[in-house]
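Pasting in a structure now, in structure tokens, and then I'll have a few things to ask.
Note that one protein chain is taken out, while the other chains of the complex remain in position.
All chains are identified by letter, namely A and B, in their written order; residue positions are counted from 1 within each chain.
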Amino acid sequence: MKIQKKKDLLIEPLVVLNIGLESFAKDLEQQGVKVLHIDWSPPAGGDPELVNLLSKLGS
Amino acid sequence: MKEIVINYVRHGSYLDSVALMQFSKKLLKLPGVNEAAIMMGTPGNLQIMADAKLLDESIKDLEGGDMIIAVRADTRANAEDAIETAKNLLEKPKDRLDSNFSWKPKTLRSALAETPGTNLVLISVPGEFAAAEARKAIRRGLHVMIFSDNVSVEDERALKMEAKAQNCLMMGPDCGTAILNGVPLAFANKVPRGNIGIIGASGTGIQEVSTLIAKHGGGVSHAIGVGGRDLRSEIGGITTLMALEILERDPATIHIVLISKPPSPDIVKKVLRKVAVSKKQVTVCFIGMQSCQLPGNANFAATLKAAAESALNKKFLKDDTMAERGFKENIDTPSFVRGLYSGGTLCAEAQVIFKTAGETLVSNAPIPGVKTMNECNETHSFVDLGADEYTQGKPHPMIDPSVRNAQLRDALSDERVGVILFDIVIGFGSHHDPAGHIKEFLANYTGVKTILIASVTGTETDPQELKLQIAKLKDAGVLVASSNADAASLALVFLKKLS
Partner (left out) sequence: MELIEVANKEALKRMLSADLILVDVVPAKEVIPGLDKMVVLHAGPPIEWPQMCGPMRGAVTGMAVFEGWAENLASAETMAALNSFKFFPNHHFNAVGPMTGMTTCSQPVMIIENRTFGNKAFCTINEGLGKVMRFGGNDEEVINKLHWLKEVFGPALGAAIREIGGISLKNIVARGLTMGDEMHQRNVACSGLILRTLAPALARTMVDKEQLSECLSFIGGNDQFFLNIAMAIGKAIMDPVKNIKGCSIVTAMCRNGTDFGIRISATGDEWFTAPVEMPEGLYFPGFSEADANPDMGDSTIIETIGLGGFAMGASPAVAGFVGAGVASEASAFTRKMSEITVGENPEWTIPSMDYKGVPSGIDIRLILETGLAPTINTGIAHKEPGVGQVGAGVVKAPMVCFEKALRALARSLGVI
């Protein structure tokens, strides 16, 4: 299989979006890597019924 | 008590009504102030202030452009202080309040709008939400690294199929380590760039191999984590195969190392078929497998150390004098080895070395042919403290070394345990000073008879600094081997001496 990448991960400089543990983003920042940390929180505050609905109707 | 009302007029000064209201709010907090307002002197505002009993008789001949500071307080002193405060507030340039309101992107969508050049999304949210986030990223054609575990096998498969169709690399779930373009991601070490590419279904496996390569003068082009389950039949090695192709096309990579637990036979076949068509040298390291039928361009390595040696095409020297220097007299027999590991693959590697040497052992994460641990074991035991049963509701030992304390305590006070083996894994993501923690802990155990053997998985360029960590361990009376495999081998040497 021939892989044609729109963005070749191993050639271009890494530009990272971090979702979850903020320490990962801080470590990358420390190394001068372009990283944006997302202020994520569980959908619908974690309410299982709504989380389920959102995953079905998902955006 | 009669209240005092004081008015002060500032000419030729204009501030927005909103800004003025904010200042008024501050004045209300001052001692003795019952009512206060700073307003522009329009007829409407004058009426409001009059209704609030804030005007004194001095207010006459006001221009609409005048600003009035009006205070009603318990005493003249209170009122005058408030007027002074107001004047100061109006002189001072507005200082930047702490931003409760700075915008931080809350979703992938808005973050991408902010940073359109993104090529990798690193996901470490709780497992039940990780799949949804990964899906969003893949649908936008982004590569993904999922650190989270507790993602279902079905989700992993579906996502990896979608990623493949999009030519996106999906590392994980349960992918703790990757090094791309020289950048350590999540739990990984800073190693020099070089021509060895690594593909690993294991985090600490990648860490040990990459740092051994660094310790012996080599370098890593990329280390691609594939996630703990990628080589299971249900997943079919999708990411491993993609990683092989990526490294095949990478001109900087001359040698490829593949690290994993032993996959099922059908997957082994699939992977080796791919390896066979590679123009590069490949080292296959299935930890727990003794050997494997390999194509001509591939070598088999039974341990992580052997994999690093194979990649560098040289044998690493061992420090044989340690066995003499470290030996402690007066050990009772029989004597068991207790291995306490934070890295699962490091635990597995130690088991391989003991099993190959013909020793009987047990583990909570046994390699093939090794029995599971139970309470009453009169034999060598190897514990993976990063396994689920130890990390429910508790931090991982690589992040918080103190969760290993209880086991260390037990082992040190257990008379049957003659040797304790443990790992220290440094690098990004790890605790800032694991060796220091151990040193402090062991300070309570000076003069103990147990032999302590460790290795440090890391490099000089890691934040914790390899030499410093080794020095602290030695200070604490720990024998520091030059690799995890050597630590296990050293333990075997001591066992022979003791028996």
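The rule is short, and it goes like this: contacts are C-beta pairs under 8 Å (C-beta built on N, C-alpha and C of every residue); 3 or more make two chains touch, one makes a residue touch a chain.
Values in this document were obtained by computation on a predicted structure and should not be read as measured data.
J.: What shown chains does the left-out chain touch?
T.: A, B
J.: Quick one: which of B:N7, B:S24 or B:Q464 touches the chain that's been left out?
T.: B:S24
J.: Decide which residue listed in B:A36, B:A301, B:M322 or B:C347 touches the omitted chain of the complex.
T.: The single option touching the absent chain is B:A36.
J.: Since one chain has been left out of the picture, which residues of chain A touch it in the full complex?
T.: 41, 43-45, 50, 53-54, 56-59
J.: Across the whole complex, list the residues on chain B that are touched by the chain not included here.
T.: Residues 16, 18-19, 21-22, 24-25, 35-37, 39, 44, 48-49, 51-54, 70, 94, 96-97, 99-103, 105-107, 109-110, 113 of chain B touch the chain absent from view.
Basically, only the chains that are shown with their structure count from here on.
J.: Hey, which residues of chain B end up touching chain A in the complex?
T.: Residues 104-108, 111-112, 114-115, 117-126, 128-129, 132-133, 137, 141-143, 147-148, 167, 169, 180-181, 183-186, 190, 222, 242, 245-246, 249-250, 428-429.
J.: Contact residues on chain A for chain B in the complex?
T.: Chain A residues touching chain B: 1, 3-7, 9-10, 12-21, 23-24, 27-28, 31, 33-34, 36-43, 51, 55, 58.
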